[in-house]
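Showing just some of the chains, left in place.
Each chain gets a letter, A, B and C, in the order it is written, and its residues are counted from 1.
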Amino acid sequence: MKRKRSIPGLPPGTIHDINGKNLYFPVIVYNEQEVFEKEITEINQLKEILEPEKNTWIQVKEIQKSNVVKKIGTHFALHPLILEDIMDTNQRPKINDFGDYLFLVINIPFLDKITGKMFVQQISLVLGKNFVITFQESDASFFLPIQERLFKNKGHIRNMKSDYLAYALIDFIVDHFFLVIEEMEERIDTLENSISTNDSPEIMHTLHKNKQVVIALRKSILAIREIIRNLEKRDISLIQEETLPFLRDLYEHTIQIMESIEMFREILSSIHDVYLSIVSNKLNEVMKVLTIFASIFIPLTFLAGLYGMNFKYMPELQWPWTYPVLLGVMFIITGVMLLYFKKKGWIWGNREKKKR
Amino acid sequence: MKRKRSIPGLPPGTIHDINGKNLYFPVIVYNEQEVFEKEITEINQLKEILEPEKNTWIQVKEIQKSNVVKKIGTHFALHPLILEDIMDTNQRPKINDFGDYLFLVINIPFLDKITGKMFVQQISLVLGKNFVITFQESDASFFLPIQERLFKNKGHIRNMKSDYLAYALIDFIVDHFFLVIEEMEERIDTLENSISTNDSPEIMHTLHKNKQVVIALRKSILAIREIIRNLEKRDISLIQEETLPFLRDLYEHTIQIMESIEMFREILSSIHDVYLSIVSNKLNEVMKVLTIFASIFIPLTFLAGLYGMNFKYMPELQWPWTYPVLLGVMFIITGVMLLYFKKKGWIWGNREKKKR
Amino acid sequence: MKRKRSIPGLPPGTIHDINGKNLYFPVIVYNEQEVFEKEITEINQLKEILEPEKNTWIQVKEIQKSNVVKKIGTHFALHPLILEDIMDTNQRPKINDFGDYLFLVINIPFLDKITGKMFVQQISLVLGKNFVITFQESDASFFLPIQERLFKNKGHIRNMKSDYLAYALIDFIVDHFFLVIEEMEERIDTLENSISTNDSPEIMHTLHKNKQVVIALRKSILAIREIIRNLEKRDISLIQEETLPFLRDLYEHTIQIMESIEMFREILSSIHDVYLSIVSNKLNEVMKVLTIFASIFIPLTFLAGLYGMNFKYMPELQWPWTYPVLLGVMFIITGVMLLYFKKKGWIWGNREKKKR
């Protein structure tokens, strides 16, 4: 959600030089027959490793702490704007087709367990004819399961070209959205349950926080859906015919995520309505209690006050039966008021009315 | 509403092996002249039964308890992603054209009578040149009426190709939506009637529940409408010319369902507005009662309290006519207050004002 | 708003056999030179009447009470789905082009004067090269003015082909929408006027009822607009070149109706906002009255109560000037409170503030 360059007027494609860690990143080379991993420490080692009949997956981690990106950029002759996009981890998910290679930016969503907010990690991906380069901000090994599939030769991954590897990585990221969706479903269920017994203002804040997550999720998945649609529809030479059904399947997944998010929006909005009406109902209840007490006792208190006056000439005070008569009158008034409130459905009758 | 694969990074097209029941499913073979049903217990039996001039309908039930799906998949050479979609019953309705065969996922909606929520059952359907395969999660005999039409030769079903059978099955499912729509109409009518006499907070929860059903219904029918539109518009070789008017008719039905759902949304939203205003009005009424009682009796109580003071030098207390005069003053104050409230329309006058 | 067939799984195109009234319907035959009407009692009579150089208008009323529809369907070789659509009077407005003839379903809207709700009557229309057949549910003579134009040779109707007659009939139905629009305008004006003087909850129910009418109207006119657009845009061989400007004009009318309906929606929603704010304002007013009375008299009552205590040692009670002083203090308190409330704008000052 940040702007790209911090000072208006800077030339595009500027990368701040980093005197970071030395060059050091793992490379996985595979084809149908074999698979091996190698640690690269010199950029020249890449040349020896890249072979036309083999696919290579280069994983660059902690991009902001090392000087790898620039060197790889030079080695693969990437456009300067791409290098800038890789380094600036506040990018919107996007796809750029440069003919020889494809550049993708995708965000993995995470939910912060403590604050409940959503944050994303940016994965930049360069897909060439026989290589895939992934760039990630952190040191985390997100893609371990994919690596395992490569080494254990599970599914089709070893029999396909590098575009299938790229698909597998994007598929992995989209699956992460499902995890967030599941977490949100639980949160919304909890909200729905708590709202019926509770009018605490904290519910409103939880609602607001969840709305923000839904808004952010929607923004991310919309961009990713667009990317996958482009991969599938646009006639991209790097995407093999056999990979297309998988991409189509992936596209369906993003639509499914979108629809879940739309449902969340509508359900959250409906919960908000329920909450407001519960608050209003509680107020009505409070006011009914006050009104019943006040309306019954204020007239009685007046009557008591009336005969508490000290006028010399108040004949009623002398009569022996006025006190019991007054008590009777007070009882009648109370009874009449209670009947009136019952008729209005403010007391007992209320319950029966509800059940009707 | 669940994610497809439970662990990010699993290769797509994975079917968990099931050591379930033995192979056992009914097959109906028919053409214009004849129709018969056979129980299949060996996958090889299929070969003998499938004849080019006859149409075959294979019904697979309780897919998650048997090992049929995989065997059928191998027999008909279905794409691995399809088999995964059949087994995973949380799919979004969709259509995939593989040239030789057409794969459809459609959801039948049901309303849970007790919780009032909507749930769906997934029907997967594979349409080939002379066969239709249906896969369903449960053991229920949804399609009995279609079977009867086949055996009793009602309508056109026996004279048409397998695509008409597929149409008949989808039509059957869309008709189920009309049942749900009818049920929702009744619910909304009940809500509309109960709201005018009732401000119980339970109404709000009922409203919320119905909104959720409408949201879920809309999601389902939107996807199904899209499927039918594709069947009708896209030039699919498996769909015969004569079936097109029926599909067009079916498409009109899905639009009619969509429009009903849109109406429900708007009416539910309007009921919510009515409910909120009723709650507000009830509060106003409660407060008017309180205000009238308090405003009349609090000044009177003060006056009574005034002459209840024990000052030695209060000449009024000694005069014989102050008590009746005070009573008169109290009556006048009460009258003035009542007139004031009547003028404001808070008492009797209210009714007349309403009628104006 | 009802589902098409009552039992899922019935074959499409099913017409329930009716042992109703005998065949009996009027037919109007006309061309530029002559016009005459004939009562048909035998279906074979139709053959003699239909002449290629003359246009024929067949009016079938009370379709559900007679066995005419099926016979006419057979005579004109209409598709079975059409016959089903004619008999089922819960159809959505639609258009089907069968080459030789055009099938239209259109709804005439009516407002129920007593309940205030909208209901529709379905008109089915088959347009052939030199004939128009209209089917209607009731016995009402909706189209009398069109008949009169035919007999009195008003306007272009006699000089044009059967497609102009179809246009004239649709135009007549669209004009009915303007009647409903006018009625709604009056209702909304009444609502706007009554809302400024009235916070009765009945207004909310009237608002809700009118919203429902607007929702239903919108649904109907949207479908009809689509039909007319298809008539005008789609290259339909049955529609003559000369009729097109009239259809274009008719299309403009439906847009005008749509725009009125959109305005109604927005104005009704704005009235709802006004209503809610009036209810809130009334509550504020009620509470101000209560607060003013309570805040002034509760302290005074306390003071009076204080000197109504029966302590033996209360020197103030003995002093001759404490009573008048206390009265003075009470006056001052009252004055201060009134000034405070005036400053807050809750009394008199309020009015001036309003005018600012």
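Throughout what follows, contacts are C-beta pairs under 8 Å (C-beta built on N, C-alpha and C of every residue); 3 or more make two chains touch, one makes a residue touch a chain.
Being a predicted model, the structure only gives us computed values, none of them experimental.
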Complete-assembly copy number [criterion: all chains share one sequence; 3 shown]: 5
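Throughout what follows, only the chains that are shown with their structure count from here on.
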Those chains which touch subunit C and also touch subunit B: none
Chain whose Cα centroid lies nearest the overall Cα centroid: B
Centre distance in Å when subunit A and subunit B are each reduced to the mean of their C-alpha atoms: 25
Distance between the centres, which are taken as Cα means, of subunit C and subunit A, whole angstrom: 41
Contacts with 2+ other chains: residues of subunit C: 308
Subunit C residues touching subunit B - in the complex, by the definition given at the top: 1-5, 7-14, 79, 81, 92, 94, 96, 194, 197-202, 204-205, 207-208, 211-212, 215-216, 219, 272, 275-276, 279-280, 282-283, 285-287, 289-290, 293-294, 297-298, 300-301, 304-305, 307-310, 314, 316-323, 326
For the subunit B and subunit C complex, residues of the former touching the latter: 143-146, 148-149, 154-157, 168, 171-172, 175-176, 178-179, 181-182, 185, 192, 196, 245-246, 248-249, 252-253, 255-256, 259-260, 262-263, 266-267, 270-271, 273-274, 276-278, 280-281, 283-284, 287-288, 290-291, 294-295, 298-299, 301-302, 305-306, 308-314, 344, 346, 353-354, 356
